[in-house]
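Only a single protein chain was left out; the remaining protein chains are all shown in position.
The letters A and B name the chains in turn, as written, and every chain counts its residues from 1.
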Amino acid sequence: MEEAVLNVPLEKEEYIINMGPQHPSTHGVLRLVVSLRGEMVLNVEPHIGYVHRGIEKMCESLTYSQIIHLTDRMDYLSAHINNEAVCLAVEKALGIEVSDRVKYIRTILSELTRIQSHQLFWATYGMDLGGLTCFFYGLRDRELVMDIFEETCGGRMIVSYNCPGGLMNDIHPNFQKRTKDFIKYFRKTLPEYDRLLTGNVIFQERVKGLGTINRDDAIAWGLTGPVGRASGFSCDIRKHNPYSAYNKVTFKEILYDEGDSFHRYKVRMDEMWESMNIIEQLIDNIPEGPYAEKMKPVIKLPEGEYWQSVETARGELGVFIVSDGNKNPVRVKFRSPNFVNLAPLNILAKGFKIADLVAINGSLDLVIPDIDR
Amino acid sequence: MEFSIYDLTSFTQWIDSSLRASISPGWAVAIEMIIIGLAILIFFALVGLFLVYAERKVCALMQNRLGPNRVGPAGMFQTVADLVKLLFVELVPIKNADKKLFNLAPFIVIIASIMAIGALPFAKGLHAIDLNIGVFYLMAVSSMGVIGVLLAGWSSNNKYSLIGAMRSGAQIVSYELSVGLALVTMVVLAGTMQLSEIIEAQRWGWFIFTGHIPAVIAFVIYIVAGTAETNRGPFDLAEAESELTAGYHTEYSGIKFALFFLAEYINMFIVAAIAATVFLGGWMPLHVYGWDGFNKVMDLIPPFFWFLGKSFGVVFIMMWLKWTFPRLRIDQLLTLEWKFLLPINIFNLLLMALLVLIGWHW
Partner (left out) sequence: MKSFIRYIKSIFDGLITLLKGLGVTGKYFFKPGTTWTQQYPNNRRELKMFDMFKGEVIMPHDEQNEHKCTGCGICEINCPNGSIEIISASITSEDGKKQRIIDKHIYHLGMCTFCGLCVKTCPSQALAFGQEFEHAVFDRTRLTKILNQPGSKLKKGVA
C-alpha cells in the first residue's frame, strides 16, 4: 500500500486507509486507497485488476459461437444482455434477420435481467447503509426471476441462452405463466420497498445531496445508464438505437436533474416499474416462428469492423469486433459501462465522510468483473 | 414458614435470620453478599444467552427465514455452542498494544453492567439494594461503560478501532443527557427517586397511562436514547460492519470478544428493565381502577414474570428498531440529540411539571 502513495506528500493530519480488495461494501474485489483528514475524504484512488481473466484476449482464439459463454461472466448480473450484444453484432455483420419470436423472447428476458439486477442493487444498497432486512427481501423476490431463468435457460446467473442466429432452445411451456405470476406478485411487493427504504427519513438524510454530478460533467466523463440518467443525460440505447423488439413497445425513459445518490437510486426503482410495463406489453403476444435461424456450422464474418451497443442494467455495453474473414476474430473489444462509471469516484467523494463514500460507491452500482474483464 | 411466590420478602427474611442465628453478623453479611453476587452472575449469564438466541430468532422471522433451528430443539443450544467455540479461539496478542489496558477494557464494561443489575427490583423482596436515590444511581453507573469502550479503542493500536471508539464515546456521552432528562420527567411524576416507591405508586395504573402525553413522549425519547446509549440499532456505527469491519472491538478475539458481546446484550436488558420499572410499573400487575375481577386475574401471575415479560417486551421493540432502519451517520446522530431530542425533552419536562401541579393525574 505504501508504494503507491509514497510520492504524494501528505498534508498535516492526513492519514491513509486501505479499503482493501476484501471489504463488505466494495461489491467485489476493488481496492480503494482513501486518504482522510479526520472523517473527511480528501482523495480516493481505486486499484483494479484483481479479477482480470483476459477475456478479450481469449476471444481471439475462439470462434464466434464460443465467445458467448465468456460474456456471461463479465457483468454477471446482466448476463443475458451481454450475450445478446455479441449475438446482435454477429448477426448484423452477417446480415441475418432473426424471426420476431426470437426478438420478443430476447427482449422479455433482457427486461427480466434488468429487474433482477436492480433488485440486487436495492438489496445490497440497503445492507451497506445498515438496514440488513433489505438484503433478504430483495433476494427473496429475486429468487422468482431466477426460477424463470432456470426453467427456460437452464442456469440461474450464467445463462448462455443466446447464440448467433437465435436461441439455444425454445422456451419452456410454463414461461409465460410464470412470468405473468411474477409480475403480478412484484407489482404488489415493490411498494413495500418504498415504504421500507425509499420513504424512510433516515435513508433520505443519509443519501440526499451526496456525490452530485451535473449534466455536462456526466457527458464529459461518459457516464451512461442510471448514473447518467440521474444527472439528466438522456442516453438510453433502447430509445436512441432500438434493437430487438424495443421499437414495438412504449416506455418512458427515466430522467432526473439533480444527479445525486438519491436520484441514482430513484432511477433504478422507477426503471423496475418501466421494465414490468414492457414485459406486460410483450408477454401475451409472442409470435410463432422458428427459435433459431439456420446458420453454417462455422461462422465467418466478412472482413471489416463491427460495432453494436446495448443497454445493460448499468449502462451502455459496446461490442467492437475486427474481423479478417477467418473463423476467429482478430480483436474483440468490450466498452464496459462499469469501467467508465468508476472513473469519477474521486470527484464525487471529495469532501464527504467515510460513511458517505460507502453510500456513493453503492449508488454507482458497480460490478467489478466488468471493470477488469 | 409461609413462603409465597407473590411476596418473596418472607423467603429472604428467612435466609437472613437463619444465617444470623448460626454465624456472627459480620460473616452473615459477607455470605449474603456472596449469595447475591452469585445469583446476579448466574442471572447475567442466563439472560445473556437467552437474549442472543432471541435476537437471532426475532431477526430471522422478520427476514422471512428461520433462525437457528438445528442445535437442540428449535435451536435453543445455539448460543451454548457459540460460547464453547469462542472459548477455543486463539487469543491473538497485539504487538504494540498497551497490554494492561487492552485486557482491562472488557471487564470495565461488565462491571458497570453488574453494578446496575444490583439495583433493579425484580420482584417484591428480590431487590438487592434499595437505595433512596435509585434512579440517580442507575444513571451514574451505566455511564461508566463508556470508559471501557474508549480504552478498548485506544489500546488496540489500530486506526479503525480508534475511529470507532471515538465515535462511540461522543455518542454515549451525548445521549446520556436525553436518558437522564426522560427519567427525571418520570421522577417529577412519581415524586421520589427510590425505585420501590416508584413501583408502589403505580399500583393503580402504570405511569405511561396515568402520565398522559408527557409520559408517552418521555417513553419514546427514552427508548430512542436508550438504544443509542447501548450502541445498538440504528445508532451502531461504532461497530458498523459494512464500513469499518468491527469498530472498537476489531482486535479482540475469543473470550474477550464474548465479554463485549454479552455486555452489549445485558446493557440492552438493563435499559429495558429501567423502562419497565419507571414507565410500565416494574413488577406490578396491570390493574384497572374499579375492575376487581380483572385485577384478581392479573394478580394470579407472579410479579417476577410480570417484570420479565415487560422487560422482554421493551427488548423486542428495541430489536424491531434495529432490524428495520438503516444506520445514522455520526453527525446526524449528534444533530438528532442536540437539536431534536434535547429541546423536546426540556419542553416535556415543563409539561409534566405543569401536569403535576394542576393535578391532572390520579
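What we mean here is this: a residue touches a chain if its C-beta (ideal position, glycine included) is under 8 Å from a C-beta of that chain, and two chains touch if they have at least 3 such contacts.
Every value quoted in this text rests on a predicted model; they were computed, and no experiment measured them.
Visitor: Give the residue, chosen from A:Ser78, A:Asn200 or A:Ser323, that touches the chain omitted from the document.
Guide: Only one listed residue reaches the unshown chain, and that is A:Asn200.
Visitor: Can you tell me which of B:Phe11, B:Phe50, B:Phe304 or B:Trp320 touches the chain that was removed from the display?
Guide: Selected residue, touching the omitted chain: B:Trp320.
Visitor: Where the complex has a chain not shown, which of A:Ile16, A:Ile81 or A:Cys153 is the residue touching it?
Guide: The single option touching the absent chain is A:Cys153.
Visitor: One chain is left out of this view; which of A:Leu36, A:Val51 or A:Cys163 touches it in the full complex?
Guide: A:Cys163
Visitor: Among the options B:Leu66, B:Val288 or B:Ile301, which residue touches the chain absent from this view?
Guide: B:Leu66
Visitor: Which chain A residues touch the hidden chain?
Guide: 62, 65-66, 68-70, 133, 140, 143, 147, 150-155, 158, 160, 163, 168-169, 172, 192, 195-197, 199-202, 297
Visitor: Could I get the residues of chain B that touch the absent chain, sorted low to high?
Guide: 58, 61-66, 320-321, 323-325, 340, 344
Basically, only the chains that are shown with their structure count from here on.
Visitor: Using the average of all C-alpha atoms in each chain as its centre, how far is it in Å between chain A and chain B?
Guide: The answer is 46 Å.
Visitor: Quick one: which bits of chain A touch chain B in the complex? Just the residue numbers, please.
Guide: On the chain A side, the touching residues are 15, 17, 24-25, 39, 126-133, 136-137, 140, 196-197, 200, 202-203, 205-206, 353-356, 358.
Visitor: Would you mind writing out the residues of chain B in touch with chain A in their complex?
Guide: That would be residues 59, 62-65, 159-160, 163, 234, 236-237, 240-244, 323-332 of chain B.
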